[in-house]
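Note that this complex is displayed minus one protein chain, with the remaining chains in position.
Letters A, B and C name the chains as they come in the text, with residue numbers starting at 1 for each one.
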Amino acid sequence: MLDLDSKWRYFSNMLLVRRFEEELIALYKTGKFSGHFHVCIGQEATAAIAMDLLAQRDHITTTHRNHGHMLARGVSEKIALAEILGREAGMNSGYAGSFHLTAPELGFLSTSGIVGGAISLGVGGAYACKQRGDQSVTMALFGDGALEEGVSFESLNLASLWKLPLVFVCENNDATLWTPSGTLSKEHAVSDLCDLPRLCGIATKSVAGLDLNELNSTFTLAIEHCRSGAGPFFIEVKTARWPGNRTQWPEPVTGRTDLNMALGRQTIPDEDREWFEVNDPVLKIARQLANEPAGDSKLLEIDIAITRRMEVAVEFALSSPYPNARKALDHVFA
Amino acid sequence: MLDLDSKWRYFSNMLLVRRFEEELIALYKTGKFSGHFHVCIGQEATAAIAMDLLAQRDHITTTHRNHGHMLARGVSEKIALAEILGREAGMNSGYAGSFHLTAPELGFLSTSGIVGGAISLGVGGAYACKQRGDQSVTMALFGDGALEEGVSFESLNLASLWKLPLVFVCENNDATLWTPSGTLSKEHAVSDLCDLPRLCGIATKSVAGLDLNELNSTFTLAIEHCRSGAGPFFIEVKTARWPGNRTQWPEPVTGRTDLNMALGRQTIPDEDREWFEVNDPVLKIARQLANEPAGDSKLLEIDIAITRRMEVAVEFALSSPYPNARKALDHVFA
Amino acid sequence: MTIQKMSYAEAVLTALNDSMIADDSVSLIGRPFSLGPTRVLAKKLKEKFPTRVCEPPTSEAANAAVGAGAAMAGARPFVDLGTGAFSFLAFSQIVNEAAVCNYMSGGKLRAPVVYHVNHGVRGAGAPQHSHDMHAYVWNTPGLQVILPATPNDAYGLVRSALTNPNPTFIMSHFKQATMMGDVELGVSIPFGKADVKRTGTDVTIIAVSLMVHAALEAAEQLATRGISAEVVDVRSLSPLDEDTLLQSIEKTGRVIVVDESPLHGGVSSGIAGVLADRGFKYLKAPIRRVGRPNTPVPASGPMEEYLVPGPQHILEAVASIL
Partner (left out) sequence: MTIQKMSYAEAVLTALNDSMIADDSVSLIGRPFSLGPTRVLAKKLKEKFPTRVCEPPTSEAANAAVGAGAAMAGARPFVDLGTGAFSFLAFSQIVNEAAVCNYMSGGKLRAPVVYHVNHGVRGAGAPQHSHDMHAYVWNTPGLQVILPATPNDAYGLVRSALTNPNPTFIMSHFKQATMMGDVELGVSIPFGKADVKRTGTDVTIIAVSLMVHAALEAAEQLATRGISAEVVDVRSLSPLDEDTLLQSIEKTGRVIVVDESPLHGGVSSGIAGVLADRGFKYLKAPIRRVGRPNTPVPASGPMEEYLVPGPQHILEAVASIL
């Protein structure tokens, strides 16, 4: 069970991610950047736990839906935001954009927007860990849609055959991008996503993405399993689809998350009742913490501090210049 | 249960395939053609049954190990051999060679030497069948190694989701080409090859490639299943590895199959005992037929006739000219 | 002949619609295109032909194989593979299978499948969603490689692809999706014909896909300076209409080749190579290639824009050889 300090820490992390993503949508709506992007609203608990439990020397691969992973791992919101806005001060100097944020100094390998990219590159990370023999592990985070790609099957097969220290994390958010005409389609003939890795002889566990305790114990178990040399581990994290995650671009349908809804000081709009009452991991942990002594005021204080941090980040990003255009010629080769 | 006439017919087919492959190895050893090739010794029963049970309008895709399928479907041994020898009179005018024999007039689509090619192209054939709505089916024949390729998983998924009339036939010959240093390696984390299709919701059946009756009932069932619109069916045909199928090129280690071994008139060499006594489908059916009235003399007569046919075929192929070199410029576009 | 004004993306879907009406064996394997105005049209197509618009999983290799195999079995699938870079996952099916099956069978088997992607530098596509695909597929004999630049060409070339007996890889540049133009409905445009989009006498500008528009703009500006530029739209890289290109340089003696793919191994170099061999006798000056520098495409706007060839680069190139 998580102690109270950890819970507060995770809550802060999760709220930072939430505020970051909300801010991003607002910036997009006002034309502050262009192009495709994806937000991880609803998936913050996974990011908070997963990124915290890995050691410094471990490796991570992730996807187009990477912002939460970056922030939870400790990337500053200022340089993450600047990157997404294509600025010079961005964490990848403007080359990456939203899809490809990466921080090798924190263990991240390449962040791939190609479905099936992160899972298969992760096998490579784990191969390197095993070759080094230093008990390090790699974690590959990817969406449920990735399991439609053949390379993902190949990755499971290979990781199993070679007993690689790889934590597969399938963030099943019940959403693949190209849902036809806005409705969800069934793209897996396999109904339980753990069945495929299980068939390949991989240890698996399915866990709700809402519950910090369960996430904590599952990720701890999986990482230990891999570190001990017992081969890969596959975690399916089930989260409900955030209603704004509806088409190619996210829509701010649920508005800015008001923590007062968790404190009973603000009524929840009918149309978003299920989301805020049942599915939102941020409000869920907020409700728990509100029951602690002085919990509600502390929650709001943290929100104020984070909101302020985000204001600073927005200012930082917007005031950072764009890269000199000629820099496009750099970094083709190391 | 197969009637006696059918058994004789299948035996003839199987023996033709066996004599063809044996002749081919001999021709290769004497330098009559060059390049890679694969023979289907030990897998003749599958070819005989599968190719016979399909209707004229059905489609077939196959692999580098296609000779048996072609002959059993009715391709003349003369033009098949001429093709493998690169001659103008070859069934594909010398463009295809051993790997790519195809006879569209008999329902064959492209024959792919790319592992994972036949299985995935087969899904396309079945898609066309379903679009036409004429109750035709497609049969994709491929090796156990094909299930290492991701596209094969994708093919199972797609055929299942779209309920395509596709008979998947996995010829598990216990051999993948690149066995390291001649030993067999384990390349599937999945131990039962039917598990993967089963997981995708596909009807499956595993059958021994030795037993004509079992093959007949299994293939009949599978084809009917697909014709009825019930979706795809996956058959695993298990055959033992023919000892000559050891590296990249087949080796004539077991010599020319002497039917007298089935008739008890010829002792079986010790080193090949398991192969000829237990695993060889040609000798197995020969033994059954030898018990029929005048069976043994009929067997030998058939052998003489087929041997004669093969002599004619060899003469035909060797005396056919090579294509005019400039024909290399033809057929790039239809 | 009916002429209708529509966007490029609408023209592609209209061609598909008209081909589906004309031929029962035509079907779409793909998601509704993500090109603004066509979402509605794609939905209509699905409503009109519910069993002939098939939305596959995210498994490009199998999806492309389904197209190839179905075409071999007599169907005429139009397979939309989405963003260009996703087709790399299907390269074996396209290059190893569809492209060679007619040849490999000695002319017995056809695979008239149509593959379509949206490609090119699109604005914030970053390195993985900005690939120009045409240099990657061009070296594939047996595959028809088509790049329409206008709504009318898109319509006419898609109609051709769906009656032509060979496999085709069609690329639509992202930035063309919303471009408007008149379309001659019902009219196919044969493959293997370059199109002289503007006639001129002083210099030839050979261009591909989106770069045709940059070339036309440059030609317009050159005209104001008294320079008469001919703009030739390649349209079909395979088959390649070498004759039309050569005729133009025979007339002008000077040529610029403009293409968005990176210079090394790119299409501007490849076409220049053909001309330097077969058309050398006509040349009065170097063949200038206007292409992208040899870099991936960065996410940030100003860096991205810096890389993309435009009218200014063409004008500079022309100035250097006149």
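Assume contacts are C-beta pairs under 8 Å (C-beta built on N, C-alpha and C of every residue); 3 or more make two chains touch, one makes a residue touch a chain.
Quantities reported herein were computed from a predicted structural model and do not represent experimental measurements.
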| item | value |
| --- | --- |
| Candidate in contact with the missing chain, chosen from B:Arg9, B:Arg198, B:Arg227 or B:Lys327 | B:Lys327 |
| Candidate in contact with the missing chain, chosen from A:Gln43, A:Ser93 or A:Asn279 | A:Ser93 |
| Selected from C:Gly142, C:Gly200 or C:Pro302 as touching the chain missing from the view | C:Gly142 |
| Of C:Pro165, C:Pro190 or C:Gly265, the one touching the omitted chain in the full complex | C:Gly265 |
| Residues in chain A touching the chain absent from view | 59, 61, 90-96, 100, 102-105, 109-110, 112, 114, 116-117, 120-125, 127-129, 131-132, 138, 150-151, 154-155, 157-158, 161-162, 330-334 |
| Chain B residues that touch the omitted chain in the full complex | 33-36, 86-87, 90, 94-100, 112-116, 145-146, 148-151, 176, 178, 180-181, 185, 187-188, 248, 322-329, 332 |
| Those residues of chain C which, in the complete complex, touch the missing chain | 61, 85, 88-89, 91-92, 95-96, 99-100, 103-104, 126-128, 131-132, 135-142, 237-238, 240, 257, 261-278, 280-281, 283, 285-289, 294-296, 298 |
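We take it that only the chains that are shown with their structure count from here on.
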| item | value |
| --- | --- |
| Target chain C, source chain A, minimum contact steps | 1 |
| Per-chain Cα centre nearest the global Cα centre, belonging to chain | C |
| Centroid distance [mean C-alpha coordinates] between chain C and chain A, Å | 37 |
| Whole-Å gap between the CA centroids of chain B and chain C | 41 |
| Where chain B touches two or more other chains at once, by residue number | 150-151, 154, 157, 161 |
| Multi-chain contact sites of chain C, meaning residues that touch two or more partners | 57, 59, 61-62 |
